[in-house]
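Note that one protein chain of the assembly has been removed; the remaining protein chains are unaltered in position.
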Amino acid sequence: MIVEMKKGATPEDVDVVVQRAKSLGMSVQLNLGTDKTVVAILGSSTGQLPIDIFALLPGVDNVARIMKPYKLASREFKPEDSLVSINGIEVGGKRFVVMAGPCAVESEEQLMKAVAAVKESGACVVRGGAFKPRTSPFSFQGLEKAGLELLALARERFGIPVITEVVDPHDVTQISKYADILQVGARNMQNFALLTEIGKSKRPVVLKRGLSSTITEWLTAADYLLAEGNNQVILCERGIRTFEDSIRFSLDISSIPVIKKVSHLPIIVDPSHAAGHYSLVPAMAKAAVAAGADGLLIEVHPNPKEALVDGLQSLTPSDFARLMEELRPIAKSVGRYI
Amino acid sequence: MIVEMKKGATPEDVDVVVQRAKSLGMSVQLNLGTDKTVVAILGSSTGQLPIDIFALLPGVDNVARIMKPYKLASREFKPEDSLVSINGIEVGGKRFVVMAGPCAVESEEQLMKAVAAVKESGACVVRGGAFKPRTSPFSFQGLEKAGLELLALARERFGIPVITEVVDPHDVTQISKYADILQVGARNMQNFALLTEIGKSKRPVVLKRGLSSTITEWLTAADYLLAEGNNQVILCERGIRTFEDSIRFSLDISSIPVIKKVSHLPIIVDPSHAAGHYSLVPAMAKAAVAAGADGLLIEVHPNPKEALVDGLQSLTPSDFARLMEELRPIAKSVGRYI
Amino acid sequence: MIVEMKKGATPEDVDVVVQRAKSLGMSVQLNLGTDKTVVAILGSSTGQLPIDIFALLPGVDNVARIMKPYKLASREFKPEDSLVSINGIEVGGKRFVVMAGPCAVESEEQLMKAVAAVKESGACVVRGGAFKPRTSPFSFQGLEKAGLELLALARERFGIPVITEVVDPHDVTQISKYADILQVGARNMQNFALLTEIGKSKRPVVLKRGLSSTITEWLTAADYLLAEGNNQVILCERGIRTFEDSIRFSLDISSIPVIKKVSHLPIIVDPSHAAGHYSLVPAMAKAAVAAGADGLLIEVHPNPKEALVDGLQSLTPSDFARLMEELRPIAKSVGRYI
Partner (left out) sequence: MIVEMKKGATPEDVDVVVQRAKSLGMSVQLNLGTDKTVVAILGSSTGQLPIDIFALLPGVDNVARIMKPYKLASREFKPEDSLVSINGIEVGGKRFVVMAGPCAVESEEQLMKAVAAVKESGACVVRGGAFKPRTSPFSFQGLEKAGLELLALARERFGIPVITEVVDPHDVTQISKYADILQVGARNMQNFALLTEIGKSKRPVVLKRGLSSTITEWLTAADYLLAEGNNQVILCERGIRTFEDSIRFSLDISSIPVIKKVSHLPIIVDPSHAAGHYSLVPAMAKAAVAAGADGLLIEVHPNPKEALVDGLQSLTPSDFARLMEELRPIAKSVGRYI
């Protein structure tokens, strides 16, 4: 932590900063510059100290962090890539993992058709929402328990792992019986009560990026999962909120190389929620593969025109099959296979 | 809802749109323009229809809403201003309501000092966090149950209502015993499980704006509370996430006149979390009064230098007393009193 | 400037950083922390050094600035407030200065009606665009030379100073003959060729904030004017681009106290372009006065329904007169007069 003193700060002001740092077990180095004095506060836990502790002391002009606030998710903490294993499928390795399926489970027929189609095209995890967090209370909220049972049925019938979203911390145990991977939605990225429960469950989890969360905040939220001993964490970039209005959210493609640089966790991409329109999904999916993502989360519906939720961003089974064929050579170009 | 057909759309394409709309009980008007055909779909519930239903039909170019997705929070639904009554104090009327207190309850001494000071200066509700949703799992998370009991003690000793945050839907009943107003934090604005429980509790609630939520999304979240029959809803502007980095969040001062125009709900402003620095709080508080807000939510700490949370943005009791004096003539200028 | 070395950086790596800094005339302090070494580079001109000079050296992890890149606009450079004098009217002092008039000069009748009205209500500068930078080439581009002549006529007839926008660096000399204050529009805030010419002219200038410019970039742009010896610089906050779509631009009310803290330059506010709708202008104008702005720039049109440009955000003369009456007590509350 770097504490910059004001011009005109007294030696006593500087000493107060130094003593405060020492009382917290930190070591200190002083820089008596020509214009202003700068105090560097050093120690392995300065990333977790609130800056306010120093910013309010007399004579202090500004305080800047050097250490990031996240710790367990950082590559400094764990230099080698983490692999998350789902029934033998490894996320974060050479295999590029495609998870696909409908936004919401609507009926047995709809779900089985979707699963059959995405499995045939090469998806190795099926997605489907049973509890849907909807913007408006008047929208369809999901089949809930009945949806979970249909997912379990699909898992059994097709021998494919299932991912579904959890929205209430008290549902974690129940949903873990039906699903192989728990999903934390973008709007719940900082629902810390939920993160703590999922952390305790030790279940593989996909943590979607909050729609206005910085990468630093995202990794700090991952620390909530990791701090409970759950190492099975997959990050999911799904677009951030910007001023651009031609798409729903701006897919932050640069988050892929940034995450690879600063964290050991695998990262997948959801192009469907970012785009908001099926016609834009293929280009964004290809970009994600080329940029080094470890997988995709794509919405596929047997009949998007009749979908109860997000039909406009869903691919048809035939569009999805074509996209998978187009992704394979790109994956190969970057040293992966699908 | 306005469905714009592509150039070259056939009469059959148009007919499919028309029949779909009629099957949903909507009425339809056709505009056969020189360049393109436009179909207007009319009816009182088009705001709740997903646009995807039409956007995916053949020959359709674009679909735009006319009706807003929120309903119960709209001024069209309820033209007169709503008043929320807290132990006889009305929010939304002539009285400008100042809620103040520490970010987190830290100890009996700290809380009692803060409450004594803010009450003396004219605050009529005391704030204090017992459950703190923190960005990092390694930060202080609040005193929890013990914090609630201290709040109840302060309420009794000083005869002042209390507001505190709820972060888990299953805590609503318990916290309602200790607090007069429940607070939904910015990061939980779209935690629909939480909103539904608070809606059922019928308790007065302050709904903070999500840090990247549009006003439309904010009012649609308020609909979750209102739909459960809870009419005691107060909105709270607390700054939005933008690119500007000199403050923590950009206080969206225009949300005040916009909310007054489109909604009947009262709106208060939290300048402390927006500013992130005590020196900026007074200017932003004054702006809020002048712009027509119904109240303020301000952080005050007896000794900000020692605060465990957000000390940098907290006012001292004497700064708060001075600010209250400065706010009174501005309130009077806009026809209010403090 | 703080250079943070990677874990595992060698003493040789550190030495290269130190030598590079010394070769640039900077002084250096080393912090040999437990986790990593940090090099503090000190000197009065580090704010102007590109960080890349150090960031690319071997073993360097990250480089952070302490000094701001702007210099002449900073309060550290000039602690006392600057006053800008326009024909005896001081901007930045006790008088709150209201500049008002139509977005574009359309005709003699329109301009004279507008000037008569705004002067009567207490505006002390008249605004009017002759060269209009329009988003689309098919929109009305202003009366250009004829517009300037009408402005000069209004100035003479009503004895009121005139502000108008310059869009081409080669027009500065000509426009200076007709106008008392030159305006740099938001889209030209970083048109450095234009800033340099206006700097040379020594004319009072209003520098609008770029619609996605940070306060730091805004003040660094002001340095272009100040570096040419033009001290007559007034900043104008006019809203920034955010995701919120209920208004045109989000008025950044916090820029007022931030500018007052870090710069000596006066700051006025344009609520009309931010709001984009006349009904929101009064609330935002009042907020600006209360927050400590030094003036306002408001669009007034004798007949907004017939305006060629931005009629929707223009006040009528009677709305403007009412607003001016409402602003006076607020100005008084913050120690100013109109």
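For reference, chains read A, B and C in written order, and residue numbers begin at 1 within each chain.
Everything that follows uses one rule, which is that contacts are C-beta pairs under 8 Å (C-beta built on N, C-alpha and C of every residue); 3 or more make two chains touch, one makes a residue touch a chain.
Just so we're clear, the structure is a prediction, and the values are computed from it rather than from any experiment.
In the complete assembly, the contact with the undisplayed chain comes from C:P304, out of C:G147, C:P257 or C:P304. Interface note: of C:M1, C:V14, C:L57 or C:V233, the residue touching the hidden chain in the full complex is C:L57. Within the full complex, the residue among A:M99, A:I215 or A:C236 touching the omitted chain is A:I215. Interface residues of subunit C with the unshown chain, by the touch rule above, are 48, 50-53, 55-57, 69-71, 133-139, 167-170, 187-188, 190-193, 196, 211-212, 217, 220-221, 223-224, 227, 241, 304-305, 307, 309-312. With the whole complex as reference, residues 2, 4, 7, 27, 29-35, 38, 40, 42-44, 62, 64, 66, 76, 241-243, 245 of subunit B touch the missing chain. Although one chain is not shown, part of subunit A still touches it, namely residues 212, 214-216, 240, 242-247, 250-258, 260-262, 274-275, 279-280, 282-284, 286-292, 326, 329-330, 332-334.
Please note the rule applied: only the chains that are shown with their structure count from here on.
With centres taken as mean CA coordinates, the chain nearest to the overall protein centre is B. With centres computed as the average of Cα coordinates, no chain lies farther from subunit A than C. Centres computed as Cα averages put subunit A at a distance of 38 Å from subunit C. In terms of their C-alpha centroids, the spacing between subunit B and subunit C amounts to 31 Å.
Per-chain Cα centroids separate subunit A from subunit B by 26 Å. For subunit C, residues touching at least two other chains, in rising order: 242-243, 245.
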